[in-house]
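The complex appears here without one of its protein chains, the remainder shown in place.
Order of writing sets the chain letters: A and B. Residues in each chain are counted from 1.
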Amino acid sequence: MQWKDTGWIQMVFLLGMIFMILLNIKRAKGTKELYIRRIAGLNAIDEAIGRSTEMGKPVLMVPGIGDLNAISIQALNIFAYVTRTAARFANPIRICIANPAVYTVAQEIISDVYQKEGLGDRYDPDSVRFVSDRQFAFAAGVSGIIHREQTAATFFLGEFFAESLIFAETANSIGAIQVASSTETTQTPFFIAACDYVLIGDEFYAASAYLSREPVLVGSLVGQDWCKIAVIGLIIGGFITNSIEQPKMLKDEESGKMRYLKREERLIYRIFHPEVDQEKEAK
Amino acid sequence: MATNDPTPRSFGQRLQSLSRQTVYLILIIVVSASVLISKFMGLTLPNKPGAGSQDFFAAIMAIPEGSTVFIQSDVTNSTRGESAGQFEALLRILMRRNIKFAVFCASGEPQAPQVAIDVIARINAQRIANGERAYERWNDWVSLGLFPDGRATAKAMMANLRTAIDKKDTPPGKPPTDVWQSPVMEKLKVIDDIGLYILVTASKTSDILVERLKFAPVTYGDVPLRTKLGCMVTGVMGPETNNYYRSSQIFGVVIGLNGAVEIEHLMENGIKPGQSETYRSLSIEGFKGMQNYARGMAYYLALHTAMGLLIVLVIMGNVGMWLTRRQTGGGA
Partner (left out) sequence: MNWLFLAQAETPEYNFWNGAPGSPALLTKVVIALLVGIGIMIALMFAPTRLRRPLVALATFVAGGFWMASTFWPTAPDAVTEGRNASEKVAIFLKDVTSVVADFSNVLTAFLLGLGIYSIVSVHGKRILKRQQDWSFSVVLFASIVLMAIFGYADWMDEQNRTAAVTALSPGFWNRGRDLLFDGMLQNMDAAMFSLIAFFILSAAYRAFRIRSVESTILLSTALIVMLSLMGVVVSAWDGLAGDFAGGNLKLSEISKFINSNLQTPGIQAVKFGLGIATLAMAMRIWLSLERGGLNS
């Protein structure tokens, strides 16, 4: 929103976060020593592909049903890694897509992966499929593919909504290994209930750094951690100032009686809602 | 789940290994029976509206007559179990209060505008049957159709409402005409001229709107609103949308089938002084004597029995695990 409406602190904080991320990307260039904690779901990728190879069944990937945005691109980045591994073992893949824009980008990325590995002849253009842009038609189509092709490993990573459980339970019913993650917090419980491995919250974004150890990505991850520390600092700051103001009393202008501060009168609230002051001035 | 293992299974093992098909069959029977019982017995079950629904109801009851409400209806029939009940209750209130509305979809869901129009036709048919005035397209409400890119549309509405909406609708007896000539839209110039902006959704379009729309605070009657954005969402989206309600970024939230019943309950009983958690002294009359309990209440018994079945099955599974563990000395 416009900084004049919502206050300068949001703008400064956002710019501060951007600065921290870019600074760490710059710092990380040239080093590969940074530590990233173990993420079980990502360690399972090789295991899942290995099992598919043994069974001679395809690996299924779905990058959610969202638009072409940071989330679907991140999902495709992870799928590029999965595809690379699958291509080396000559394992068939299926990528089912619900958005035409994501479909075009996915085709480029996947064909690029095969070309880079020198395995262009193994690339099947129909392995990347646009199924439908209608949520439940897509759910039905993907469930059909899971059943018909008896996929041995499934990766559901991206923006999932109500279809998450349909996919997860269908794949579970045929005994496929499942690695899943939804950026929608409301869908994560469904994946946890039905899948083998689940990436929770921003683990999804950490995946490409974890898999590739690319300095830019690892640096960005460190920058994100700095940002989280800043957010925690802000929360603690808010907690302290609110606690100090809690017992404070002032004289009510209308009734003349002593009263506690209203929520709108507290420091943190006023910083984030400067329009309250503007309204007073206007009066 | 079901195995071909010939060794006889213990009671504990049986308890935790019901086949999928059995579980599904039980659910079908339980839910169907509940819906039928509700339909034929006309049950009205008790309900206690939460703060989110109370605030939502308070706002739509406080908005001045003749205002224009924007309804972004991004739902299709797939979530009709929850969304249709909410949407119908909303429409009934707006029509009873003579509030004009513009309905549209901004989530790239091409089916949604038609679904909304069909629901309006259904409610209108009921109104005519009850001897009430039919709500007339063009003069009382307009359909703005589909906006494929919700993000860009919200930003465009914020920047310039007039240029963001470049649509036509059909006046009575005339060919399709620019919607800005309709009595519903003609007074609107900027986004703050809208009475309320209500989102009916089954996905995360609430995020998109909260991030992009900004309304000046307003007071309708005894109800001060920090924003004009309110949401009706499915049960699954409830917890996430509740965040925005808790931080006053939306004026109210109606969640799932339970929320639909809450609104119907409020339509029947209103809000009595001391009942509202947000506005302590607020008093709102309901629509006593009119048809208030409808689609929400029709499925409320089924919600009870389905939840009950879920709880029973989880308990069964756990008891089965406990029995098996006891039998095998903790090694199950």
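As a working rule, a contact is a pair of C-beta atoms (placed from the backbone, for glycine too) under 8 Å apart; a residue touches a chain by one contact, two chains touch by 3 or more.
Just so we're clear, the structure is a prediction, and the values are computed from it rather than from any experiment.
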- Item | Visible chains in contact with the missing one | A, B
- Query: Which one, A:I73, A:L119 or A:L261, makes contact with the chain that was left out?
  - Reply: A:I73
- Message: From the list B:R133, B:K187, B:H304 or B:R326, pick the residue that touches the absent chain.
- Response: B:H304
- Item | Missing-partner contacts on chain B, residue numbers | 1, 18, 20, 23-24, 27, 31, 45-48, 50, 76-81, 108, 111, 114-115, 117-118, 120-121, 125, 136-138, 147-149, 151-153, 155-156, 158-160, 163-164, 166, 168, 170-176, 190, 235, 239-240, 242-243, 246, 256, 258, 261, 300, 303-304, 306-311, 313-314, 316-318, 321
- For chain A, which residues reach the chain that was dropped from this view? 1-5, 11, 14, 17-18, 21-22, 25, 67, 70-71, 73-74, 76-81, 99-101, 103-105, 109, 112-113, 116, 125-126, 128-137, 139-140, 148, 162, 165-166, 168-169, 172, 183, 185, 188, 190, 192-194, 200-202, 204-206, 208, 212, 214, 216-217, 220-221, 223-224, 227-228, 231
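Here is the rule we use: only the chains that are shown with their structure count from here on.
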- chain A residues within the chain B interface of the complex: 1-2, 5-6, 67, 133-136, 161-162, 173, 184-187, 275, 279
- Message: Quick check on the complex: what are the chain B residues that touch chain A?
- Response: 20, 78-79, 108, 111, 202-204, 211-212, 214, 216-217, 234, 236-240
